[in-house]
Every structure is written in structure tokens, then in C-alpha cells.
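Our next item is chain A:
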Amino acid sequence: MTAAQAPGSREVLGPPEIGRALIRIAHEILERAHGADDLVLLGIPTRGLPLAQRLAATIGEVEGVDPEPLVGALDVTMYRDDLRRHPTRTIGATSLPDRGIDDRVVVLVDDVLFSGRTIRAAMDALTDLGRPSAVQLAVLVDRGHRELPIRADYVGKNLPTSRGEKVAVRLVETDGVDSVRIEAQ
Partner candidate 1 sequence: MRHLLSAADLDHATAVHILDTSAEMAKTQSREIKKLPTLRGRTVVNLFFEDSTRTRISFEAAAKRLSADVINFSAKGSSVSKGESLKDTALTLHAMGADAVVVRHQASGAPHRLANAGWLSAAVLNAGDGTHQHPTQALLDAFTVRRHLRGTAAEPDGVGDDLAGLRVAIVGDVLHSRVARSNVDLLTTLGARVTLVAPPTLVPVGVERWPCEVSYHLDEVVDGGPDAIMMLRVQRERMGGGGGATSFFPSPLEYTRQYGLDARRLARLPEHAIVMHPGPMNRGLEISADAADSPRAVIVEQVANGVAVRMAVLYLLLAGEREDEA
Partner candidate 2 sequence: MSHLLRGVAPLGGTPTDLLIVDGRIAAIGPDAAREAGSAEVVDAGGLVALPGLVDLHTHLREPGREDAETVLTGSRAAALGGYTAVHAMANTSPVADTAGVVEQVLRLGQDAGLVDVFPVGAVSVGLRGEQLAELGAMAQSAARVRVFSDDGMCVHDPVLMRRALEYVKAFDGVVAQHAQEPRLTREAQMHEGVVSAELGLAGWPAVAEESIVARDVLLAQHVGSRLHVLHVSTAGSVEIVRWAKARGIGVTAEATPHHLSLTDALARSYDPLFKVNPPLRTPEDVEAVRAGLADGTIDVVGTDHAPHTREDKDCEWAAAAFGMTGLETALGIVSTTMVATGRMTWADVARVMSATPARIGRVDSGPRAQGRPLAVGEPANVTLVDPAARWTVDPAAHASTSRNSPYGGMELTGRVVATFLRGRPTVRDGALVEAVVA
């Protein structure tokens, strides 16, 4: 039995909903940034990275620019505050666009916003890499239960959940399918 078929699991977003949400977010980002010139989208591995790439692709289409220099990856593992609570995590890759992040608008992209601790770690990591003019946050799902004073600038879907539930995001690039499900633990 795969997780997707687990009892008590229900799909809340399918491929069309995810696609529409990302297109909307891409437009919102462009609107706030007044174009793509100073924009950098940094995806947080694992699933933030393909989301950032999709957003960049849409932005590139709309603005008629090459999306490649807009995207980077920001691994936050070594900045996490919960390392000692879990088995050793594998460190992911960090890669910045050639132009760097100094004086640019950085949009952090992640799949799920939950406690806010990952984003806290991401902001620390960012500080060590340069000095953006502004940092914003885009997430596919905001499931609530924040433990830090952090909120998202762009949200695909607000998803009220209980703490006991698990939000499972699957993306074509990493899992072969686009879906967001809520699973009882």
C-alpha cells in the first residue's frame, strides 16, 4: 500500500490547482518586484527547488527573459536548530545565480510553511551569503502552527490542519506526480 492510498489520506490539491497557484504566485511576485530585473528565486531543497524553477519559468515567459539566471538553491541544513533531534541529515546543494544576491530581491521558495523554523534557518544562511535588498517568501501550502514570527508573502493555498496531520507534497520533478495530500499520522 503506497502512502498516497493510505486510509485517512485525502488530496487537497491536484495538478491543475498546483499549476494555477504557481502561475498566480509568479504574477504576484512580478507585480511587487516591478519586473524580473532584480529578482532571485532561491528554492529550498528538496521540493522548494523545482517550485522555484517553475515560478522562474513562468516569470521568464511573461517577461520574455531567460529564466535560468533567476533561480538558485539554498540548502539550510547546516543552519537548522533541530539537528540533534533527528538522525543526521544529508546536506543538500546550495547554488546561487552568477550575479549573486547582493542588492537584489530574494524570494525564498518552499513547499510547506509550518513552524517557520526552516525559513528562520534560511534567513541565517542568506545572511552568510550576501546582503539582499529585500527577502520575501513564497510557499505552495501554508498549514499554520507557526512557532516563530514569520509569515509568507505569497501562498498557494492556506490549509488549516491539526498538528497530528501530515501534509505531503509531491512534485513531478521529485516524485513523478503533482499532488498535495493531508495524511493522518
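FYI, a residue touches a chain if its C-beta (ideal position, glycine included) is under 8 Å from a C-beta of that chain, and two chains touch if they have at least 3 such contacts; residues count from 1.
Regarding candidate selection, all candidates are chains of the complex that A comes from, given by their letters.
This is a predicted model, so every value here is computed, not measured.
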Of the listed candidates 1 or 2, the one touching chain A in this complex: 1
Candidate 1 contact footprint on chain A (complex, rising order): 75, 78-79, 83-94, 124, 128-129
